[in-house]
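With one protein chain withheld, the remaining protein chains of the complex are depicted in position.
What follows is chain A.
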Amino acid sequence: MSGAILSTHGLVARYGDFQALYGIDFHIDAGEAVALIGANGAGKSTFLRAVMGLLPVAPDMVRMGGQPVGGTPADRMVQKGVAIVPEGRRLFSGMSVQDNLRVAVDQADRLGRKGGWSLARLHQLFPILKEKARTPVQSLSGGQQQMVSIGRALLCQPRVLLCDEISLGLAPRVIREIYAALPEVRAQGTSVVLVEQDVGLAQSASDRLYCMLEGRVTLTGPSGSVTRDAIGQAYFGGSHAVA
């Protein structure tokens, strides 16, 4: 954990009077993929929003390279090297594919973010984005929209990529296509936090996993060695810590 690129320490988040997260301790190393699993309402998306600076949290609760960054506004988090693929994709609906991507390119330039991702490189990863460059994003399929959303985040040149339910509502073939791109992302040294409801998918795509239930972490451990029984109990109730 000492080399963690991103970590949280007793992370607490609220929506008004409602407390959504109860003291989450989390860390991810450079180039690592970590999955966050849990049922609806477990607090997975809230965790990503809190890390990204979209929810108010105390500075010490989120650290990057040991430096407190909790509560830093989202645009400043991008500058620090965190990007998010939000749930529901949240594309800029009035724009074409290329304009959606250019927003990220422009902002990365403005913020001085350098990295290995360019439009040409992205077109190699998702060739359909080159074909559909001038197409309004609203007329793309769900999978293609998800590729735009991932591409947009990658063009921010992140050190940590937060992916919120990128398989949601997509056909299995499209999900495989999207997940096949993750090793390429990690090969760039980018750490990936995957929020995922499909446990099998999450296990196969990550090095470690955290299971959440009602705003608390109920299970952590290497993805390959956590048993389905342990996950089942942590997912629906009970507490298991796997070394």
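Observations
Keep this in mind: contacts are C-beta pairs under 8 Å (C-beta built on N, C-alpha and C of every residue); 3 or more make two chains touch, one makes a residue touch a chain; residues count from 1.
Following the convention adopted for this analysis, contacts and distances are computed from a predicted model.
Of "Nitrous oxide reductase family maturation protein NosD", "Phosphoribosylformylglycinamidine synthase subunit PurQ", "Branched-chain amino acid ABC transporter permease" or "NADH-quinone oxidoreductase subunit H", only "Branched-chain amino acid ABC transporter permease" is the UniProt protein name of the chain excluded from the display. Among A:I28, A:M64, A:C156 or A:M212, only A:C156 touches the chain that is left out of the view. Of A:A13, A:A83 or A:L201, it is A:A83 that touches the chain left out of the display.
If you put the hidden chain back, the residue from A:A13, A:A42, A:V57 or A:A108 that touches it is A:A108. Remark: the omitted chain is touched by one listed residue; of A:S7, A:T46 or A:S96 this is A:S96. Although one chain is not displayed, its contacts with chain A can still be listed: residues 52, 54, 73-75, 78-79, 83-84, 86, 90-96, 98-99, 102-104, 106-108, 110-111, 113, 118-120, 123, 133-134, 152-153, 156.
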